[in-house]
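I have a structure here, written as structure tokens, and I will follow up with some questions on it.
Note that this complex is displayed minus one protein chain, with the remaining chains in position.
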Amino acid sequence: MNRRVVVTGVGVLAPGGIGTGSFWDLLSEGRTATRRISFFDPTPFRSQVAAEIDFDPEAHGLSPQEIRRMDRAAQLAVVAAREAVEDSDIALDELGPHRVGVTVGSAVGATMGLDQEYRVVSNGGESWLVDHRYAVGHLFGHLVPSSFAKEVAWAIGAEGPTTVISTGCTSGLDSVGYACGLIGEGSADVVIAGATDAPISPITVACFDAIKATTNSNDDPQHASRPFDGRRNGFVLGEGAAMFVLEEYGHARRRGATVYAEIAGYATRCNAFHMTGLRPDGREMAEAIRVALDAARLNPEDIDYINAHGSGTKQNDRHETAAFKRSLGRHAYRTPVSSIKSMIGHSLGAIGSLEIAASVLAARYDVVPPTANLTTPDPECDLDYVPQVARECPVENVLTVGSGFGGFQTAMVLTSGGRSGA
Amino acid sequence: MTPSVVVTGLGVVAPNGLGTGEYWAATLAGKNGIGRLTRFDPTGYPARLAGEVPGFVPEEYLPSRLIPQTDHMTRLALVATEWALGDAALEPARLPEFDMGVVTSNSAGGFEFGQRELENLWRRGGEHVSAYQSFAWFYAVNTGQISIRHGMRGPSGVVVSEQAGGLDAIAQARRQIRWGTPVMVAGGVEGSLCPWGWTALLTSGRISTRDDPDRAYLPFDADASGYVPGEGGAMLILEDARTTRERGGDLGYGEIAGYGATFDPRPGSGRPPGLRRAIEQSLADARVAATEVDVVFADAAGVPELDAVEAAAIHAVFGPRVPVTAPKTMTGRLYSGGGPLDVASALLSIRDGVIPPTTNVTPDPRYAIDLVVGGPRPANVRTALVLARGQGGFNSALVLRASH
Partner (left out) sequence: MAHADVTIADLRRVLREAAGAADNVDLDGDILDLEFADLGYDSLALLETAARISHEFGVKLDDDVVVDANTPRKLLTAVNSAWPASP
């Protein structure tokens, strides 16, 4: 059995915009939401910029107890999930909770909660033998991030297969891919799938400082994220969540759901090379792209828009450009490519889902979001990256890709033409 | 025709045995691997027992370049994988690179490594955080390091569902094989036996505070008082039965015949827990009748309310007569390593025709299950069911079946 899967609901919390509408406004207007870190004093750190969300959990319906026990990342996921379910207009109780699953992607789990609580129990790192008496009751939920899936399942009433997918920076794509597998084989009819991460915390900033992966253009935070640009010097750490209602195609059609897109192809590979490094030839990402296109029964020329990983590091953007050329041939030069990380930063495990959201919205509105801050060409990155200004053009089929620490390389193809009912 | 997926290699790192042979011999002998914590001084903490893997010196097994960049549990995972590959007589370098993938489960990541780096950060400053922190701690680390070490470029993944995750990882590997990747490494090996991890585990509210290693973890016993955490687990080699035949291998230990996963209803909903449904789904997936199951390896939470739910689910599906066992009484609960270790034990039961015992437990008759106690029980085991529940409501069930 291999049932088809469509997206019928979208919920997004991203820097610069809570809610799908604000998110799309930011992207289509080419505005950036990167700024000087405000969650803590960034002065001691090498990279002092981030893409933060101005998020008031109580204003978004979370109770005091939920706010207390849930890490910020879980809060973002629950709010996004609720938005997606409402957007889809689906009556989950008619379906029955057994047929509804949940998959939440996250690369770094409850990083903020753990960072904060560690400081307390260790008294600022003073003792290795930390004081358990200062541990908060919900610390176990921070230790094991499957609590994120639990919170979403509780929020929407799901009792089907439920898990967290944690494949580093491709978690946001792999979570949706995993959910497609569940629906495809018949284990669920609907999966609330997506990803979240809220990593803007000293430990994360410090660990990326140590490998100089993040930008240190601290004097100009708004323009610090420069994917594919000749002057790029690292990514901007971000946070966010995007959750989707993924539905079996027949079920969506029968209830007259509004379909954003079909997830027509998905593939993941590993570069098996290095935990953080990338070889410049991009062959494993190219292989993932090839397999995803095959699954979607599309050729390279059928792709209208490539939503790139485009993190803004020297090595990634070069690797990815090579992967596009390798897999798409000359069509890599003819297809608009853009990186929304230029605007909302890199939210690690969440970004793959945020990029799926951008992709389905691009298809809905026939607008390709730009790569902001792209002003200086790089001879190694010579494709059409849609610099600075969004472009109106027909967008039916989108390829979105991701690359992550651990060597993960993932590609997904979303289609929205007549045959997907979108 | 859906390909049959078989297990051709096992690699075990357990508190009562380093290596499959040592583990199984110890388990059949009822040897307890639980003892007072030695990785740090547990004196000031309310719980002081754990299942620690004995005698593991990483330098004896791994190249020195891997040591500084890996948490203890990643080192265990790498070694277990190497043993599993050897057991399967597989040489990854000789296989097409995209034909092999890795799916692991993890609950806490490289937590001890993380504690050290958090200490570096908060005591000394950000510039003292290691360059390796960017990947040594996160949940995907074992999949990443295994794939790099063995050049495995196929589809890989990481699932997190606390103790249910190990079975979920095996199930996902089975899917990948059915979708066309002939060889998958699958399982879970983990441990967070450091003070910061211990402190977090304690807040689960389920950990026994007893000091007697033989009285602390007593699932299905009237004297149950919680569980004992442990470290370790198992890595398995899964293969498409057709390709394993082609390369001259036999059908290994057995087939991954069926799987089911559910999630418990939110608290206060009044709806029943989902373990029974997970069991039924796994049997349906395996096309196996309840009467055909020869043994159930229980999740064995060791917390009375949870034991009651499990016993009721087993009883509802099987009646009182299927043998039930929990050799994890000799290792503690291993989180994402627990399910895979139980799968290894189930496959060894099938191979050797013997069910390992549940040690130290006097079964409470109110549970009405046939718990295997007092010693290993000879039995013709052809079909085994493994159950694993993750705290928060995750229920997973896996059916194993003899290949021949």
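As written, the chain order gives the labels A and B, with residue 1 at the start of each chain.
In this section, a contact is a pair of C-beta atoms (placed from the backbone, for glycine too) under 8 Å apart; a residue touches a chain by one contact, two chains touch by 3 or more.
Treat the numbers as computed from the prediction; the structure is a model and nothing was measured.
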> Among B:A131, B:A312 or B:A368, which residue is in touch with the absent chain?
Replying inline: B:A131
> In the complete assembly, which of A:K212, A:R253, A:R326 or A:R364 touches the absent chain?
Replying inline: A:K212
>> Out of B:P63, B:P96 or B:G180, which residue would touch the omitted chain in the full complex?
In response: B:P63
>> Across the whole complex, list the residues on chain B that are touched by the chain not included here.
In response: 63-69, 127-128, 130-132
>> Just checking the interface: what residues of chain A touch the absent partner chain?
In response: 210-212, 216, 274-277
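Just so we're on the same page, only the chains that are shown with their structure count from here on.
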> Which of the residues in chain B come into contact with chain A in the complex?
Replying inline: 40-41, 44-46, 69, 97-98, 101-102, 106-109, 111, 114-115, 117-127, 129-131, 133-135, 138-141, 143-145, 147-148, 150-162, 164-165, 168, 172, 175, 192, 195-205, 261-267, 269, 271, 274, 277, 335, 390-394
>> Per the contact definition, I'd like the list of chain A residues that touch chain B in the complex.
In response: 44-46, 97-98, 101-102, 107-109, 114-115, 118-119, 121-122, 124-126, 128-132, 135-147, 149-150, 153-154, 157-168, 174, 178, 181, 185, 187, 202-203, 205-211, 213, 267-276, 284, 287, 404-408
